[in-house]
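Okay, handing you the structure first.
The complex is shown incomplete by one protein chain, all other protein chains being positioned as in the whole.
Now for subunit A:
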């Protein structure tokens, strides 16, 4: 394997591998890469996962990945539809195992900001908000975060606003995989061609573990099935044109 593997593929595989077979897995709005990771896990190592989409679909077969979170594709093949209250009630009574969340800022205490950049009353950027993340990140035991850029402005020592915190166990970025260890975020794996030093330089707080950091290698099967699931590479939609 070489560094020519597209970063979107590496991230999708890394997200997929966090899923364990049999889990009830959910994703929110605007979550193309997470949805693809769930489909990949279902096709690879977790055939008996239950996928609940924020649109209310249960184990849908979306076919070609749509670019809108409200597309009917997220309900294609579902045999039941959950409204939003049902979605949240299921999570709150402990019925969801894993959730994928995005974040504008992530800090060393694994806290997420999806609300504002800058001061809350005079924000530089007003973000869409966290939806139910403040609750979900504490009632769902396994929370995995992804972000398609990795810069010191995103990985900050302290977030400007704590939208959610709790059960974040991993963060997947274009550079590698970070994991929660004793309440801190620590580099767990780096993508091919990325050095630990580069990751350290692009993170606003220390993340390097004491020893060497393994290189994340997707298998040929994972990459082939990913290609079959998203032949049109819709997954690139989440990636800014700027360098990773």
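In this text, a residue touches a chain if its C-beta (ideal position, glycine included) is under 8 Å from a C-beta of that chain, and two chains touch if they have at least 3 such contacts; residues count from 1.
Here, contacts and distances are computed from a predicted model.
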Task: Could you tell me which of "NADH-quinone oxidoreductase subunit K", "Hydrogenase-4 component E", "CoA transferase subunit A" or "Iron-sulfur cluster-binding protein" is the UniProt name of the chain missing from the displayed complex?
output: "CoA transferase subunit A"
Touching residue (missing chain; options A:19, A:65 or A:164): A:164
Query: Who touches the missing chain here, A:82, A:189 or A:229?
result: A:82
- request: For the chain that's not shown, point to the residue among A:6, A:56, A:95 or A:192 touching it.
  value: A:56
- line: In the full complex, subunit A touches the hidden chain through residues 55-56, 66, 68, 70-72, 75, 81-85, 92, 111, 115, 120, 130, 134-139, 161-166
